[in-house]
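Of the protein chains in this complex, one is absent; all others appear in place.
By written order: A and B. Residues from 1 in each chain.
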Amino acid sequence: MTHSQHQDIRFLLDRIDIQDVIARYSLGQDSHQGEDGNILEQWDKTFSLDAQVDYSAAGGTVGSYRELARWMRGDANTPGSMGAFSHWQHMLGLPNVSITGDTASARTDFYATHRSRNGDAPPVHFNAAGAFVDELIRTGDGWRIRHRRLVLYFADPLQIAVQV
Amino acid sequence: MTHSQHQDIRFLLDRIDIQDVIARYSLGQDSHQGEDGNILEQWDKTFSLDAQVDYSAAGGTVGSYRELARWMRGDANTPGSMGAFSHWQHMLGLPNVSITGDTASARTDFYATHRSRNGDAPPVHFNAAGAFVDELIRTGDGWRIRHRRLVLYFADPLQIAVQV
Partner (left out) sequence: MTHSQHQDIRFLLDRIDIQDVIARYSLGQDSHQGEDGNILEQWDKTFSLDAQVDYSAAGGTVGSYRELARWMRGDANTPGSMGAFSHWQHMLGLPNVSITGDTASARTDFYATHRSRNGDAPPVHFNAAGAFVDELIRTGDGWRIRHRRLVLYFADPLQIAVQV
């Protein structure tokens, strides 16, 4: 096997692994809905230990990924920002990825939809379109996100039709 | 070529093929809209012959994939459940895949949107967010889904704005 062929296989494995890490973020969000807040089950294998995030565009965390988890899901003392919703989904588009040795960058469109909790007001779908802009690093356990910046295109509550 | 490199190529081919099988399900739905009910053109190459599905979360089929097709699209005697809509789309996110020899499991977010038929009521977009949880098997014709369970996060009709 030539050096070039070895590099081709390395590139292909890297691309699949990077896609999997990006997908694991959403799996963390979406396989833990409502009262189940255990997103770290996936996120501890998504982010590097020292990973930083910038969700300021959505009024959210600038800090570690565990602070992001706490902001979203709350802790024993404080409800999280996701508490405004009962269910959600974080759809991902096709990532744009660039690899340079043991680091990589990626930009992936997301379409996040949320159903508001039943309360006094009629429920809505809160739909947010944006992109995750990531820097990744190769670790002994595979690729991990070490910096994620959320870009927000737009977000609004959409009205649910009254069925007659 | 080392054993390891052979395995790497096998893994990569498997991953692409599994993604293609999952994509083919939506192609079956979305390339046959309205009165065109021929989704088996794709689904016969998507599911194994003995595949079982569980769409109970959406009030649908627990049974074979051909029973699922009949429930959705109807037959000569009975209209299908999709008859409430004129058009639809089954968007897929990035699959989370795990392969063990000749079997695999996958979980893929879907965002299914539907436009209700023009009738007495104003049309709506019926939008459903969920996930396909699949068990797959390697066959002589490639990977096939042999069990699919539909997970539903939420689904509601969204109101179309009146243009003035």
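Just so it is clear, a residue touches a chain if its C-beta (ideal position, glycine included) is under 8 Å from a C-beta of that chain, and two chains touch if they have at least 3 such contacts.
All figures in this text were calculated on a predicted structure; none of them were measured in a lab.
Peer 1: In the full complex, which of B:48, B:64 or B:89 touches the chain missing from this view?
Peer 2: If we include the chain that is not displayed, B:89 is the one touching it.
Peer 1: Out of A:58, A:137 or A:158, which residue would touch the omitted chain in the full complex?
Peer 2: Spelled out, the listed residue whose C-beta touches the missing chain is A:158.
Peer 1: Just name the one of B:83, B:123 or B:142 that touches the chain not displayed here.
Peer 2: Within the whole complex, the residue contacting the unshown chain is B:123.
Peer 1: Taking the entire complex into account, which one of B:24, B:70, B:107 or B:147 touches the absent chain?
Peer 2: Result: among the candidates, B:24 touches the missing chain.
Peer 1: For review purposes, identify every residue of subunit B that touches the missing chain, sorted by number.
Peer 2: So the residues of subunit B touching the missing chain come out as 1, 6, 9, 12-13, 16, 19-20, 22-24, 26-27, 30-31, 33, 86-92, 95, 111, 113, 115, 123, 125, 158-161, 163-164.
Peer 1: Just the residue numbers, please: which parts of subunit A touch the chain that's not shown?
Peer 2: The list for subunit A reads 1-2, 5, 8-9, 11-12, 15, 91, 93-97, 107, 109, 111, 121-122, 124, 127, 129-131, 153-154, 156-159.
In this text, only the chains that are shown with their structure count from here on.
Peer 1: Rounded to a whole Å, what is the gap between the Cα centroids of subunit A and subunit B?
Peer 2: 23
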